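Every protein chain except one is present and positioned as in the full complex.
Right, subunit A next:
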Amino acid sequence: MKYRYQDEMSPPPARRVTDVAITRFEHVFEVEPALMTDHVTQQDFPNWDTLRLVRSRADHLAWMHRHFADKVLSGEELLHDLDE
């Protein structure tokens, strides 16, 4: 990861996905920035930081699965348990 200020502060162009969401990086969604201009304004977010969070989240979810998910249940089984 070579750091260059100009590169980090230039996010890829946004593509609209819904009225309230956009995407800039593949599979990464962001709130429509216009919705965050009143009460809570967005922070400076270099590209590395977005990608760090996205990757850390994936690593954390995988870690949770490795540590805490030891069996797979079907929806049907769950509903059955609830009925009982």
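Definition applied: a residue touches a chain if its C-beta (ideal position, glycine included) is under 8 Å from a C-beta of that chain, and two chains touch if they have at least 3 such contacts; residues count from 1.
Everything that follows uses one rule, which is that contacts and distances are computed from a predicted model.
Student: UniProt name of the unshown chain, from "NADH-quinone oxidoreductase subunit H", "Heterodisulfide reductase subunit D", "ABC transporter permease" or "Cytochrome P450 RapN"?
Tutor: Going by UniProt, the chain not displayed is called "Heterodisulfide reductase subunit D".
Student: To test your reading of the contact rule: which positions on subunit A touch the chain that is missing from view?
Tutor: 1-6, 8-9, 28-31, 33, 36, 39-40, 42-43, 45-46, 48-57, 59-60, 63
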